[in-house]
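One protein chain omitted, others in place.
Letters are used for the chains, namely A and B, taken in the order the chains are written, and counting of residues starts over at 1 for each.
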Amino acid sequence: MGRMKSVWLYHLNTGGCNACDIEVLAALSPRYDPERFGMKLVESPRHADVIIFTGPVTLQSLPRAIEVFRVARPIGVLAVGACACGGGIWHDSAAVLGGIDPFLELLHKQGIPVPEKVLKLPGCPPRPHAILYAAAVLAGVIKPRRGGASGQNICSSPSPTRGRQARRET
Amino acid sequence: MRLLTGGLKERGVEYIEATRSNYRKVVEEILADKECRLSTCLAYDGRGIDGSLHVAYIFTCHRKGRHVVVDVSVDPATATLDSLYPLTGSPACTWCEAEARDLYGIRFRGNPWRGRLVLPDGWPENLHPMRKDAPRGRPKIRVEEAARRPRPGIPLGPYHPALHEPEYFELHVIGERVVGVYYRGFFVYRGIEKLAEDRFGFMQVPFLAERICGICGYVHSTTYCMAVENALGVEPPEKAKYIRSVLLELERIHSHLLCTAAILHTVGYDTGFMHIMHAREEVMDAAELVTGNRKTYSANTPGGVRVDVDESMARAILEKAERAVSKGVKLAREYVELGEVKSRLEEVGVLSREDAWKWGALGPVARASGIDIDMRRDKPYAAYGEVEFEVPVMDEGDALARYLLRLEEVEQSLHILRQLLRSMPSTPLRSEVTDYEPLRVGLAASEAPRGECLHYVITGKGKKLWRWKIRSPTYNNLALVPELLIGNALADAPVILMSIDPCFSCTDRVIVVDAEKGSRRRVSLARLAAP
Partner (left out) sequence: MQDSLLPRLAAYREAAEGRATIRQYPHQPLPPPPGLRGPIRIDPGKCVGCGACATACPAKTLTLDRSTYTLRYSIARCIYCLLCMETCPMKAIDTIPEYEVLVEEPVTQVVEHEPATCTKCGSRYAPKRLLEEVERRVGRKLPHLRTCPACKLEQAALISAMRVLRSRQRLGRSR
């Protein structure tokens, strides 16, 4: 996928604490200036190129979240924060689905197409710089940086266990 | 077996055990003092202790710095109690009792709230998750079915493009006047109190507490630690108290500047939003310097703090805070003088002093309506007893007063920071919690950016919690919003809501119901605010 010239973002909060959401908001402020990449927030999911997904998917927010994906046709999804990436500190609560992975599986079972590019940015909350970085990677503005900003590699497992991945229907 | 409440009086909390026959009398006596109000209530499952369910009502007499807990036992066979709503007339009472009904199955005779408050829509009827014998694991919910058949007229999603949490308003109008409000919130119900009882140790709970809210999380983690310290009689060292106060004030500044920016955005002045958010960045940098993260500081532990502040760091924090406050407040004051902004806020959403008191308003919402309350001054905690500051109060009670009041509070926060950072003591950073005794009761209150934040704990076996009740100030402030919206113009609804500074932003879409014609339409909030 080549460079997206202008990336319209729709922000979807599925019941998180709001810290990630405020950092997303901050990432849209002048210090970070994402509009130079053509990034802006839109009101309706129908206009979205990318859905910014926060929150662990509480049961109350689930039907609405499914509706958003039903009407949207995003090119990518950016899961921001520990809750979206892995269910967060309350991943095992009875009131919570557990983040974007079980949510995408649910969409798949409903027959709703899942966007092909899903990036997961952990942090609690991640800095706006990181959100800008991840959005830029998703939009094809920059390549992902091995070694990141500190120059040190996050250790990756020599023999990692593989989880199940939500698949896209073709 | 019984709960251990000895020594609570000396530690600032009055605890009264009442029976179902005499509790109304006890409450009437407390409320005879006009300075006292019902703050919240909680239920707990004491069947393993004394065979009863219990409801504990908590009263705050702000100006006297007094907290009174009235504990009533409820026969589990009938699980019914007379509501205190007829006595108090307070939406805060309605809500906390409705929550106890959802979570414990206790019915309150005379409580006007119908339907669910807290639990998700598809949750099974007779499953009360906070009871000690509630089955574990996620119940079977027909959520997937509900999603498969979208109903026409239901909004796409209560999500606002400028983000925060989702929730759902239905505004009933005649012409352009709001005549009724249906509110469905708690999209953020995550089962936190239950999790804390199940798998968290009491030393891990501050990390859970901090994530209750991403804007005012630190005040929750501090209030929780203070509640445990209150239960166990632990006193944190001086430096820990100072550091807690420094971080609390940094959080207040960031939160108020955020609210100010959000209000400007709501009235359509996005330039103001951008500039204030930019000015706010320095405060976030200061927090990152001390705690290692811009938000969710992970800095508290029961007994003290996990971060240190030395002289050079204190200087750096002060410099950043000075810059952020002077810039942010100056711009905010200039922008609100603009005709198109001021006219949207002046005389909008007026909350009278009587209504504010009766409906349980807290924090800037109460102070802008003439109620002079502030936990930092009325019942000092952390290092607030060591510093001088003013508590601004205004009388107009409109959205403009609430806006300007927060700016004055930000300036006071800076004043407090100057005093704290210039006289930081040098003591250890934490006191060890050596005697963790089960079934000890503790209560702590703090002044969050939005008002009085209460945490109530009952310690349990195995270094865990037996019960934890969180009452954040938005709970009370939000409960009065439906009352406040009635009678106002539809276009003012978003502005009024934002001026309350709820710890979420309102719905992207609201449903507007024409009460005369019965028709429903779906409108975006932005369109409502600027037709």
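Operating definition for what follows: a contact is a pair of C-beta atoms (placed from the backbone, for glycine too) under 8 Å apart; a residue touches a chain by one contact, two chains touch by 3 or more.
Fair warning: this is a prediction, and the values are worked out from it, not measured in the lab.
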{"item": "For the chain not depicted, the shown chains it touches", "value": "A, B"}
{"item": "Hidden-chain contact residue, picked from the options A:Leu28, A:Leu41, A:Ala65 or A:Ala82", "value": "A:Ala82"}
{"item": "Given B:Tyr218, B:Tyr335, B:Trp359 or B:Tyr475, the one touching the chain that is not displayed", "value": "B:Tyr335"}
{"item": "Sites on chain A contacted by the missing partner chain, in the whole complex", "value": "30-33, 36, 82-83, 85-89, 91-92, 99, 119-124, 126-127, 129-130, 132-134, 136-137, 141-142, 144-145, 148-150, 152, 154-163"}
{"item": "Chain B residues that touch the omitted chain in the full complex", "value": "200, 204, 207-208, 211, 271, 275, 278-279, 285, 288-289, 291-293, 296, 298, 306, 327, 331, 334-335, 337-340"}
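We take it that only the chains that are shown with their structure count from here on.
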{"item": "Between chain B and chain A, distance of the C-alpha-averaged centres to the nearest whole Å", "value": "28"}
{"item": "For the chain A and chain B complex, residues of the former touching the latter", "value": "10-26, 29-31, 41-45, 56, 58-68, 70-71, 88-90, 92-96, 106, 109-110, 124-125, 127"}
{"item": "In the complex with chain A, residue positions of chain B that touch it", "value": "119-123, 129, 136-139, 141, 143-144, 146-148, 150, 156-159, 161-166, 186-192, 194-195, 199, 207-208, 211-215, 217, 258, 274-275, 277-278, 280-281, 284, 288, 293-296, 503-504, 508, 524, 526"}
